[in-house]
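Have a look at this one before I ask anything.
Every protein chain but one is kept in place in this view of the complex.
A and B label the chains in the order they appear, each numbered from 1.
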Amino acid sequence: MSLYPVNKPVTDVAIDTGIARLTTEQIERTVQRVLTKECSARLQVFLDTCVHCGLCAEACHSYLSRDKDPRYAPVAKVKDTLWELVERKGRVEPESIRRMAEIAFVECGVCRRCSMYCPFGIDIAYLIMTVRRICNLLGVVPQYLQDTTNSHAVTLNQMWVHEDEWIDTVQWQEDEAITEVTAARIPLEKEGADVMYSVIAPEPKILAQLINNMALIMRVAGIDWTMPATDGWDNSNMAMYSGDFEVMGRVEKLHWETAQRLKVKRVVMGECGHAFRGAVYDGPRWLAWRQAPVTMVHAIDFYYELIKSGRIKIKQKYEPPVTLQDPCNTVRGMGLGKKVRYVVGAMCENFADMQPNYEHNYCCNAGGGLINCGPPWKHSRMLSNRVKAEQLAATGAEICITPCHNCHSGIEDVIGFYDLGMHTKFISEILVECMEIPEAMKA
Amino acid sequence: MYEFVRGPLVWLAFAALIGGGVWRLVALIGPTRKDKVILPYLHPGYAVRSLTHWLVPYNTVNMRLRPLFTMVSFLFHICLLVSPLFLAAHTEVFAATFGFAWGSWPGAWADWMTVIVIAGGVFFALRRIADPTVRYVTRWTDFALLAVVIAPFVTGLLAHLQVGPYRLMLTLHIVTGCIWLAAIPWTRLVHMIFFPLTRAYMGSEFGFRNARDW
Partner (left out) sequence: MSRNGNWDWTPGRKPLADVAGLRQQYRELLEMLPSPDGERFAALVVGEDGRMTAVVNGESWPETYERLWYLRFSAQGKLAGLAMNDYAWTVAVDGRTWDETFEFVWDPRFTADGLGIAALIKQDNRYAVALNGQPWPQLYDMVRDYCVSGDGERAAATVQVEPRKEADVEGFFAGTWSLAEQGERWDEKFINIWEPIYDATGRHIAAQVRTDIADYTIAVDGKVWDRLFGCVWRPCFRPDGGAVIAPVRTDGNWTLAADGEVIWPGRYAQLWQQRFSADGQRLAAVVATDFGRWTVAVDDRPWRRTFGEMVTAPTFVGDGKHIAAAVKDHDRWSIAVDGEAWDNDFDMVWEPVTQPGGSHVAVKAERGGRYLLVIDGRQVGPDYEMLWPHCFAPDGQSVLLRTVQDGKYVREVVPLAQLLG
């Protein structure tokens, strides 16, 4: 009997077939390549500096959620992967890679919370990403995550959305929007607009309403905006998380080239966290840009700007009690904690914060590629986020506002699994409900 | 034997510490350049901001989450770094060698500080055994390292208290002290040298993202 919560047995065909194909020589060659050619100072210094003190443990939601199972401490995840690979210079058996892939892809969401707890600021997420990179090159990536990366490689978006489906969906959402607000157009391919709005593929695929919401917001706020009618409209990047940096780079290159082609001054992106990370940090860096080559404004920041400047006015505040999930990649990753609270405060009557919050909020355990590992890994993902359920329950909220796609789905899963009786909503869903639409604009 | 230990060995140890330390830093230059994404983001302001949070007790969330550990850790490190410097026996040797020195502290202080270092070491060792999380990532080298660190303090204290043969204790004290010094650049004790670098890097990365790293 284990003292700690136990995962259900999982079969993941892509991992199984990947492992079956591996040879020890191939593992050794690949590990050497990544450790010596692709990695350098950071890997070396982080590994040498770590004093094995375990102070990072309490940072990790998976460790806390699993009754402090030592194997889930951040440093333990590094121990069970990189320490071994480095010490054995990559001479490990295929079966060891299976466990490492599981740790790297499913048990760590590369959320970086632990770097705020390690006294040295060791970047565990980077170390885990290095393991993912190795697994990617070895062809041992969870099936659904790999499929998402494959979609990026082919379609440059994450959900195999064909170009025609993209255009068709945007136009359909425009048709919807103009039935509510006159001239709430979604200008496609408008060269020289102020703003290019980019979204992630789940929006056209399953949450098209969100595009409609943005059409209404843009129209009411009077923004000169556009969306591309070509590939490059998707700013998401699961390749970043599967360790396929070449595909990651290709996706981000096209996204920024598209913004440049449309001659926009800035890109506003929808409510997604990992996409912000991919578009502003990881993607540009792989491509040798120090920062995003065109200013990228996250939806949170954009709504803040619209409400603060009075371009969007709140007609009637939203009544039901709400709480807020701080997405790792925009709050720890961009310091938008205060702005998102300003927006929520402006829209909502009853807001109860989670504890801890801001940079210290727990990850949703869905970002970082975790939710994209798909159904086989869901149970484990749920076990690893009991603390989130406890945090949510303590707020007494009915709605958890999640300005991030991964948080949105991930927290909805947590709510269902722990039977919390609440729901998640994007900011835009509440904003369109409570913003003032001038009479003259009403359709 | 004692003469050798007192003379050349100490010089060697310091040479190993300083030479080794410098070498570790110099050897980082190439890899840091190769790892393209470090230097362009280093930011002195963010680095200092991060360092000040992490060098002041209870100035970070994690330190406040673990009040006892934080106290032990700070006392341990402060005493470990400071007591050898202000010990009369050390300053006298220094004065005899270089013709000048700084003031020393009363012997009783030094004794207590030494005890704190030893106690801290024991605390860390026990923690490694008792706490399943730390135990999981503990290897024999972690205990060995603790032993290396507290050995000069133990032997120094014993010599000072005249327990056991004094000459032997003193020799052991110097030998373990030398191992301690020489070990810094070549073991995980290198954290002393890398600490400002890793913090500066992470502080800058968080600062670049408008976020706090404490």
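We adopt the following convention: contacts are C-beta pairs under 8 Å (C-beta built on N, C-alpha and C of every residue); 3 or more make two chains touch, one makes a residue touch a chain.
Please read these numbers as outputs of a predicted model, since none were measured by experiment.
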item	value
Full-complex contact with the absent chain, from A:Q143, A:N212, A:N235 or A:T258	A:Q143
Listed residues A:E203, A:D244 or A:D326, member touching the removed chain	A:D244
Touch criterion as defined above, residue of A:E163, A:E180 or A:E398 at the omitted chain	A:E163
Candidates A:K8, A:K89 or A:K265 - the one touching the absent chain	A:K265
Footprint left on subunit B by the chain that the document does not show	36-37, 40
For subunit A, the residues touching the chain missing from this view	13-14, 17, 37-38, 136-137, 139, 141, 143-144, 146-147, 150, 153-155, 160, 162-164, 167-168, 171, 183, 185, 187-190, 192, 229-231, 244, 246, 249-250, 253, 260, 263, 265, 287-291, 293-295, 374
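Basically, only the chains that are shown with their structure count from here on.
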item	value
Centre-to-centre distance between subunit B and subunit A (centres being mean Cα positions), rounded to whole Å	39
Residues of subunit A defined as touching subunit B within the complex	39-42, 44-46, 48-55, 57-59, 63, 68, 70-71, 73, 75-76, 79, 115-117, 119-123, 281, 285, 288, 290, 331-336, 356, 359-360
Subunit A contact footprint on subunit B (complex, rising order)	28, 31-32, 34-38, 40-41, 50, 54, 60-62, 65-66, 69, 131-139, 142, 188, 190-191, 194-195, 197-199, 201-203, 205-206, 209-214
